[in-house]
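Shown here: the complex without one of its protein chains, the others still in place.
This part shows chain A:
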Amino acid sequence: MSRRQAGWLLCLPALALLTLAFLWPMAILARMSLNETSESGMLVETVSTATYVKLAEDAFTWQVTRDSLVLSAGCATSALLLAYPMALFLFRTRSRWRNLLAIAAIAPLLVSGTGRVIGWLAILGDGGMVNAALHAIGLPTQHLINNWTGVRIGLTESVMPYTVLALLAGFGRLDPRLEEAAATLGARPLRAFWRVTFPLTLPAVSAGWLLAFVLAISAFVTPHLMGGGRVFVLATEIYDAATQTLDWPAAAALSIYALVLLLVLMLAHGTLSRRAAA
């Protein structure tokens, strides 16, 4: 038996599982998107682009697309702004708490998304911590959940650990001697950061932003629970079509649309960063 044959044999169980529970379901999903739903809500087996046309003609689809993109871009940006100092701190510190702090930065990943949403409900809810503080100084109740504000805050937090990791991975090439050289040459810390450190970390920033953006646009649990049914993004639309209105062709077509959108955005980002690097 050649090495090649042995290799395929070793991969056989994994590939069989993947075919059964990944490739084949994805094929079914693509096929389902070509079916139609009749006026009475019945599934019509056919091969047509009618479901896609119906989605494209619906102004709501474009509204949801725009809202999802704006939400994800905003969350990725705020996650990056919050995570950047954390990553820089972790990268530079020689504290003996460094390992503990690094674990604390990614600990939320080990906690279910629902658990973190519950924490946000306790902070942002009408009877939550923020409103308790507002009442204490005589301000009226602010509704911070079941709306876009809540989703923005929750989603920012949920992608932050990944952003910290992506930034840390990118900081690996940062040479502290360059910043020291800038300081020796008389640059103040802020100037040294802005003219030396920050430009050098731009590739990491760009990669971290894209990762956060992709995760935010793919997220379902946070928009669904923090939005309380009043916030509509692509993910919640797919879920509602699949489980509430039971319009499987629409759910499938929306899924394919979301995947294509993600692919286009990632390709565009790749082209842009290559051009920026050149």
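To be clear about the criterion, contacts are C-beta pairs under 8 Å (C-beta built on N, C-alpha and C of every residue); 3 or more make two chains touch, one makes a residue touch a chain; residues count from 1.
In this section, contacts and distances are computed from a predicted model.
One chain of the complex is hidden; its UniProt record names it "ABC transporter permease subunit", one of "Dihydroorotate dehydrogenase B (NAD(+)), electron transfer subunit", "tRNA-specific 2-thiouridylase MnmA", "Substrate-binding protein" or "ABC transporter permease subunit". When the whole complex is considered, the residue among A:10, A:139 or A:169 that touches the unshown chain is A:10.
Only one of A:34, A:55, A:144 or A:160 touches the chain withheld from this view, namely A:160.
In the full complex, chain A touches the hidden chain at residues 3-4, 6-8, 10-11, 13-15, 17-18, 20-22, 24-26, 28-29, 32, 82-83, 85-86, 88-90, 92-93, 99, 101, 103-105, 107-108, 110-123, 125, 127-129, 132, 156-157, 160-161, 176, 179-180, 189-190, 217-218, 220-221, 224-225, 235, 238-239, 242-243, 248, 251-252, 255, 258-259, 262.
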